[in-house]
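Right, I'll just put the structure down here and ask away after.
Just one protein chain is left out here, and the rest sit where they should.
Naming follows writing order (A, B, C, D and E), and every chain is counted from residue 1.
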Amino acid sequence: MSSLDSLNHFNVLGEAHMVDVGEKTVTIRAALAAGEIVMAVATLECIESGRMGKGDVLGVARIAAIQATKKTWELIPLAHPLLLTGVEVELTPAYDPARIVCRSEVRCAGQTGVEMEALTAVSVGLLTIYDMCKGIDREMLLQNIRLLRKDGGKTGLWERDQTSYPPSA
Amino acid sequence: MSSLDSLNHFNVLGEAHMVDVGEKTVTIRAALAAGEIVMAVATLECIESGRMGKGDVLGVARIAAIQATKKTWELIPLAHPLLLTGVEVELTPAYDPARIVCRSEVRCAGQTGVEMEALTAVSVGLLTIYDMCKGIDREMLLQNIRLLRKDGGKTGLWERDQTSYPPSA
Amino acid sequence: MSSLDSLNHFNVLGEAHMVDVGEKTVTIRAALAAGEIVMAVATLECIESGRMGKGDVLGVARIAAIQATKKTWELIPLAHPLLLTGVEVELTPAYDPARIVCRSEVRCAGQTGVEMEALTAVSVGLLTIYDMCKGIDREMLLQNIRLLRKDGGKTGLWERDQTSYPPSA
Amino acid sequence: MSSLDSLNHFNVLGEAHMVDVGEKTVTIRAALAAGEIVMAVATLECIESGRMGKGDVLGVARIAAIQATKKTWELIPLAHPLLLTGVEVELTPAYDPARIVCRSEVRCAGQTGVEMEALTAVSVGLLTIYDMCKGIDREMLLQNIRLLRKDGGKTGLWERDQTSYPPSA
Amino acid sequence: MSSLDSLNHFNVLGEAHMVDVGEKTVTIRAALAAGEIVMAVATLECIESGRMGKGDVLGVARIAAIQATKKTWELIPLAHPLLLTGVEVELTPAYDPARIVCRSEVRCAGQTGVEMEALTAVSVGLLTIYDMCKGIDREMLLQNIRLLRKDGGKTGLWERDQTSYPPSA
Partner (left out) sequence: MSSLDSLNHFNVLGEAHMVDVGEKTVTIRAALAAGEIVMAVATLECIESGRMGKGDVLGVARIAAIQATKKTWELIPLAHPLLLTGVEVELTPAYDPARIVCRSEVRCAGQTGVEMEALTAVSVGLLTIYDMCKGIDREMLLQNIRLLRKDGGKTGLWERDQTSYPPSA
């Protein structure tokens, strides 16, 4: 937790605004986020077998995640529009518990960071998996959506202390 | 987990398509989803005090969540466009751990369900909170985004077994 | 002014929601809105001559107005998505003062009205004229954007009392 | 009125195009626009009391106005996409006549101005107020939507002559 | 060519409007469109090998095509918003000349047809292939984008006379 004591999306009257970043330097910005969708073992097996022979759940989710980064400024009211220069999304099956882990890295040169773009990519990628598998498993659960690393800007590199928050982080 | 053994977003060749729901009956559909963003105690206190006097983090997040329901078909590649008739979003501060709990209920009359709309509302509402508070707490964590209940359609009412998946569900 | 005494976009806790219209009857809805952009005489002459021979300011504004009706639910946070069945936009030059008058009529069959769609069409049509003419006249002024008539729904036909609010209405 | 005698959104054949601004210098751009929605006294009282205890009409309208600046290039056919760096929206109740005054200031570093973004913010903010209050007052009227000031670009600072156009400007 | 002698997207003054379809009956609508992208043999081989082992050009294009059907009303100014119930997209490699053939079938229950949705799906699917392969083949060519069949509405079934227009149709 930083030493700041106020939320800078509000002005002195407490009214929301889009923070003026016009004075900030243009630097290379990067952010890495991750999260997972926990599911029944049978659901994961279905996705994995589908990847081999038929349906490509993870391929569709990857595209949805990439496209979501470009819509972040539409979804998050006070986010700034940004010209993203690169997006990578990785979707990895894992067991115990059965889940798909999504990681997304976003980069741009800009006056504000791309944390929200990376987190939005992860969220929408996982929601797309939910959508494609909900016919067989309504109990799936999105978990641990979080920022792992960000770089650029005045505060420079930040990395999550992987021991600080619990579960499968 | 249902007895179905295939993912109906893929045809017999395993290629993604938007499932034809044209033969389904139009019924009243409803879905209730929930999730939470876990944060430092100081962050939650900052949000709560802001709500009283100045900045309205939860008010902005509620609007973002409502609007996201209307964009679900744009975000989720194989989701159908739907005419939502009602959306409610509830954002509740809680402690141990410090967090904001988001619940969203979505309703429409249609040929397919609104589960994705409710889950998208919760996700975007929580991401908006992250955006507005990230200046003071980058370690916030989205948790337990899940469907609690859905009604309508051929399968009718379904309610989550609240004992099945762990944490604060 | 109706006899209602509360704003139905808020629930009992005063939190915004998208009002549930699921119980309302589907009826034919129509709304007619109008407004104008007041400008220098030379600007209006430029638009009018352009219409004859070269540039079609009003043709572009008409398209922008029609398209805006389809984006109303994206712009107005608590508006419902609707399946519009028809949109007409009329742009008429007038003098004393020099201005373009925009009128838009929108129709649909639905559970809620199309007043916002008609008003949004007028606003965006007039803004488009501003955009195309601002190079020669920054002082243009949008005026008198208002609902003239609405029909359908529980309250049926309503027509504006043209004597109630002043100017060129 | 400037000394230019043609509309630069049209080429020599009078066909609309998106004006090429590629040769223009990148400068800091700012624009301030304003407008108001005139309403019944009882409606304004309802909004004001709601602000205190329950529903936050102005909070929702402020968010809608901010988001609209990011959609201006979608709404106005020949507007250029821009990377806005800051947006502020102010909504102030006033009496005689009863109204909410909206002012919006938008900033970016770019090759073209942000006048349309500021005017679109004001228009959508006022339309959102109409939407939320139309259940009790259909006669509300959007008035005096205009540019007050713009800065940056080749022509530099411009300020509206507040005496030139009439009413409550 | 039908016996109609006027374009119904214009009113009697020749001004564009969104045709009112409110009086039309709701019927099941379907449309099948097709088109192709002609390319160098080496490009096609690269796509085909990619499909087997690595990159899935056709999988990404299929998703883009499906999503484009949901944005047709945004792209085509006078198109009506529609609630699509099903979309299928088929992408088939062919030789002599080397090409990918795209076919898309769209269905809905509505008051107007889905021809534009099917044609837009084909166009965007082929453009996506162009995008993903342009690094190795800028000369690719989109060809023969056309309606093959439509059903529903007052005019009922229509099928293209496959002998009427030439090439590889």
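Basically, a residue touches a chain if its C-beta (ideal position, glycine included) is under 8 Å from a C-beta of that chain, and two chains touch if they have at least 3 such contacts.
All values reported here derive from a predicted model rather than from experimental measurement.
Trainee: Shown chains touched by the missing chain?
Mentor: Spelled out, the missing chain touches these shown chains: A, C, D, E.
Trainee: Decide which residue listed in A:24, A:70 or A:149 touches the omitted chain of the complex.
Mentor: Checking the options A:24, A:70 or A:149, the one contacting the hidden chain is A:70.
Trainee: Of the residues listed, C:60, C:76, C:89 or C:126, which one is in contact with the missing chain?
Mentor: From the options C:60, C:76, C:89 or C:126, the contact with the absent chain belongs to C:60.
Trainee: What residue numbers in chain E mark contact with the hidden partner chain?
Mentor: With respect to the unshown chain, the touching residues of chain E are 1-2, 4-10, 13-16, 35, 38, 40, 42-43, 46-47, 50, 53-57, 60, 63-64, 67-68, 71, 74-79, 115-116, 119-120, 123-124, 127-128, 130-147, 150, 158, 160-161, 164-165, 169.
Trainee: Tell me which stretches of chain C touch the chain missing from the display.
Mentor: Interface with the chain not displayed, on the chain C side: 56, 59-60, 63-64.
Trainee: Need a quick check: the contact residues on chain A for the chain that isn't drawn.
Mentor: Touch with the absent chain occurs at residues 28, 59, 62-63, 66-67, 69-71, 81-90, 107-109.
Methods note: only the chains that are shown with their structure count from here on.
Trainee: Going by the touch criterion stated earlier, list every chain that contacts chain A and also contacts chain E.
Mentor: Chains that touch both chain A and chain E, as defined above, are B.
Trainee: If you average the Cα atoms per chain, which one ends up farthest from chain C?
Mentor: A
Trainee: Chain A: which residues touch two or more other chains?
Mentor: 15-16, 56, 60, 63-64, 74, 77-78
Trainee: Examine which chains touch each other and state the graph shape they make (line, ring, star, complete, other).
Mentor: other
Trainee: Show me, using the given definition of touch, all chain pairs that touch one another.
Mentor: So, checking each combination of chains, I get A-B, A-D, A-E, B-C, B-D, B-E, C-D, C-E as the touching pairs.
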